[in-house]
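The chains shown are only part of the set, and none of them has been moved.
Just so it is clear, A and B label the chains in written order, and each chain counts residues from 1 on its own.
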Amino acid sequence: MTLFTLADTLGIITFAYAGLLVGTEKKLDLLGLVILSSLTAMGGGILRDVMAGRIPYSLVDPLPAATVLGTIAVVLLFRLQRFASAENMRVFIISDAVGLSAFSISGAIVGIQAGLSGFGVVVLGFVTAVGGGIIRDVLINRVPLLLRRDFYGTVAILVAAAVWALEVLGLRNELSMTVLFALGVAVRLTAYFKGWKLPSFGV
Amino acid sequence: MTLFTLADTLGIITFAYAGLLVGTEKKLDLLGLVILSSLTAMGGGILRDVMAGRIPYSLVDPLPAATVLGTIAVVLLFRLQRFASAENMRVFIISDAVGLSAFSISGAIVGIQAGLSGFGVVVLGFVTAVGGGIIRDVLINRVPLLLRRDFYGTVAILVAAAVWALEVLGLRNELSMTVLFALGVAVRLTAYFKGWKLPSFGV
């Protein structure tokens, strides 16, 4: 298992946990929890594959599903949803940044393989990283976190654009992707802890 | 026309009627009613086909569309939306259970044909059965009924999982699917009239 597969799996676990937390907060039943958790973890990848003209990977390979269902089982058995408190959020934010960076890279690579334009590659990286959270937020009827002021989706866009630039420059390889992955995590964490914001343009 | 096609058509009619009722309650105009009704009846199947890498069946074959538009015409001409009262809901609940069971089976079979994993097969059965209702609820801006406490989506999951189990055991045939279909209807109706619930996991 490469560092990258490891990061991808860590991303699935964190995103599944994030979906579960939102579901327990909304007091959903077991099925609702499984849906919200699965969608958050796998929804972005499903959108990515559908847009790239492929049958969704997570519906063919049993590993992502097993990871998500295992995460749900462990969290509910040990009642880990209680630990979503302030001090533990630090661990959560870090793993979430890992998932964000890993998913942006995997999405961008699928986009390159499907022959998309630079814009298309960035869209696919972005959709993979944030699509699951958007679907989850739409389902529980709240404006996606992403659209509110933050520096989260921007990281996905920057990482995916970097994958594309490295591809164009002929520099996309295992090493450069690993470095980019680490950089993506670092940028997201810096943005989070420093409270970076994008400019807004009210009337 | 096999029993199964009959059940599928009955499902389309009931789901179209369900979408129409939500639309008249929201006082939508004629176009809004047609959209909500069509999406409820065909949205799940469209999602299923897109996820299985196929052009949506209901956009190619004129029968499902004719069934939905015919249902809308009959309901509006005879003002059947008035009859959504308590005593008639029993008929509605029964037909809805028929649609739920038929759609879960057809979705699972498409999943098997597309070469999906067991998880993927269950997702496709589930999406086919409840996807239309979810899209409808998201459009009219309410948290999908499905995510609130009930024993509805669970039936879709159980039925689709049974299709997959029968496939693995080499027992998937016309007879076993018909028996499973009847069982699915029975479980849904029992769940409804007994008020079954799944456990929930609040903090």
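We adopt the following convention: contacts are C-beta pairs under 8 Å (C-beta built on N, C-alpha and C of every residue); 3 or more make two chains touch, one makes a residue touch a chain.
Bear in mind that the values here come from a model prediction, so they are computed numbers and not experimental data.
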Identical protein chains across the whole complex (2 displayed): 3
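The rule is short, and it goes like this: only the chains that are shown with their structure count from here on.
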Rotational angle, Cα trace of chain A fitted to chain B, multiple of 5°: 120
Centroid distance [mean C-alpha coordinates] between chain B and chain A, Å: 30
Contact set on chain A toward chain B in their complex: 24-33, 35-36, 46, 50, 53-56, 58-62, 65-66, 69, 76, 79, 81-82, 84, 138-141
Residues of chain B defined as touching chain A within the complex: 50-53, 111, 114-120, 123-124, 134, 138, 141-144, 146-150, 153-154, 157, 197-203
